[in-house]
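All protein chains but one are shown in place.
Here the chain labels run A and B in written order, and each chain numbers its own residues starting at 1.
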Amino acid sequence: MLRIENVGKTFGGARLFGRGKAVTALSDVTLHVPRGQSVGLVGESGSGKTTLARCVLLLDRVTSGRILFDGTDLSRLTRREMQAMRARIQIVFQDPYASLNPRMTVRDTVAEPMEIHRHRLKLRAGGRTDRVVELLERVGLAAQHLYRFPHEFSGGQRQRIGIARALASAPELLVLDEPTSALDVSVQAQILTLLTDLQAQLGLTTLFISHDLAVVRYICDRVAFLHHGRVTEEGTTEEVFTAPRSDYARALLAAMPNPDPDRSFLARG
Amino acid sequence: MSASLPRRRSGLRRGFYRFRQSVLSMAGLAVVMVLLLVAVCGPWIAPYPQDLSGAVHTAIRFQPPGPAHWFGTNELGQDVFSLVLAGTRISLLSGIAVVAIGSAVGVLIGAVAGFFGGLIDDGLMRLVDLVLTIPSLILAMAVAAALGPGIVNMIAAIALSWWPGYARLVRAEVMAKKNEAFVVASTAAGAGVVRLLWRHILPNVLSPVIVKMSLDVGFAVLTVASLGFIGIGVRPPAAEWGTLLAVARGNIPDYWWTAIFPGLAIFLAVFAFNLLGDGLRDLLDPKARR
Partner (left out) sequence: MSEPLLRIADLHLAMRSFDGEAHVLNGIELTVRAGEIWGVVGETGCGKSLTGLSVSRLVPSPPARYLSGQILLEGRDLLRATEAEMRALRGRRVGMIFQDPTTNLNPLFSIGTQLIDVALHAARHSPDILDDAPRGRRRRAARALAVRMLEKVGIRDAAVRIDDYPHQFSGGMRQRVLIAMALIGRPRLLVADEPTTALDVSVQAQILQLIYDLVRERGLGVMFITHNLAVVAELCSHVAVMYAGNVVESGDVRAVLKSPAHPYTRALLAAVPVAGTRRGSLAGLPGTVPSLIDPPPGCRFASRCASAGPDCLGGKPPMVPLGETHQAACLRLTSGAG
């Protein structure tokens, strides 16, 4: 489905006046996201996981290597093809407060991707509203929420709106950029349940970016660890979590706190 | 801990609440409303409408303020109250026109510069710097000299020096907003430049622009009056506060009322728009509160 092959990304370098120092965000990253599966991308701040997501979303161009989506090389797309591709790859953001336009109603926010891709989706304005209602119900909201503004919702509800928007253009790949890390645990559990349900119902392929190992272990089929722009470990979730091969993965897993007090890594007196 | 309230009320309603709590903001709003009303129907409510079209009554020159002439009469025996009322229209509307044109141009240029960045930004911002180096009064005088005096020329001339402030403000706001997650989300959904700017970015940068506009109307009124005062704006007999003041300059201190009332009108307008602007800032832009 999604094949990331030897991707490198460098920022900076030549500028109009003088030369900036080039920063390597990704080097030689190879990752495969099979259709219908959920692949976790784990890394700490500065590991390059957000940069990789931006490249997949066509927001940044890769410096080297290539990203294949369904066999198409994303960096060779024409403007028109890129536009069409954007309907097929969507994203849910971390911060439910920043990711919704505060001056747009829920209806307009969720309907926007349908408006943009109206020629492909073939939906008239009335049909779009019906589809918004359908999407809202799918993510656990209702028609009564159509004409409200983001500030009238809690964090969990906003994240549901964000998910409805991401689903609006009927994408095949969903990039989830830390979708629950800004939420309370009880709300996180609801959103994770929603995501697993949606994945089962819609046959979505997801790239789940997170620093929360427990969440990744719970929701992902495969997992890759990213460290300083390189993939240090990749495999099925079970393999990686029970028998990590790289030092980095072992260190990270050891540092992960466990909700069982008897398994605390701190020596107890 | 504000998130403890599951149903928070709209920020705007909180703003209105604060606005209503502030006596000064309400006073500013009230005065602005009265001024706008007078600007619209000033010539009709003036007690001596014939004075506005240049009637001269030499018998009652320089009458001090009294029951017949609240603000007294001038050197031509015209009712100062009527002239000040009638002047509101030109002064206020040209002030508003200046701000409207200046902000429209400024928002457009600032938005383009902030959104595209790079060379476009560099080019436009150097243009802004260039315009800012020219003093607005001198520019207006130059325009008046080239195109001749008159209201339209005067408004164009002031607006020409007025837009850079908006361009800078909007550019900075747009640059901050274009990286917000909701804009990125729309970009990732395939939105084009027009949609991003028009639906996502501009509606979210409008608040500071509206605040600045409201503060600026006062200063624009002042600038219009200044140009009238130095004689390159509105020409008599068309009543305008600055022109009234210029004519009355020779009459003080003996006939102080001919100057003090147009002056007070200018003061009131500038002051009221500033109060309103401060109130709007609290309402629309709570983070900028001092």
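Keep this in mind: a residue touches a chain if its C-beta (ideal position, glycine included) is under 8 Å from a C-beta of that chain, and two chains touch if they have at least 3 such contacts.
Predicted, not measured: the structure shown is a model, and the values here were computed from it.
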item: Residue among A:Q37, A:S154 or A:S246 that touches the chain left out of view; value: A:S154
item: Candidates A:S45, A:T78, A:Q144 or A:Q201 - the one touching the absent chain; value: A:S45
item: Contact with the hidden chain (one of A:N6, A:T72 or A:T193); value: A:T193
item: Hidden partner chain, residues of subunit A it touches; value: 44-45, 154-155, 184-193, 196-197, 211, 213-215, 217-219, 241, 251-252, 254-266, 269
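As a convention for this text, only the chains that are shown with their structure count from here on.
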item: Subunit A-subunit B separation of Cα centroids, rounded to whole Å; value: 47
item: Subunit A residues within the subunit B interface of the complex; value: 16, 57-59, 83, 86-87, 89-91, 93-95, 98-104, 112-113, 116-117, 149, 151-152, 154-155, 162, 165, 168-169
item: Residue ranges of subunit B touching subunit A (in the complex, touch as defined); value: 3, 6-8, 10-11, 119, 180-191, 195, 199-200, 203-204
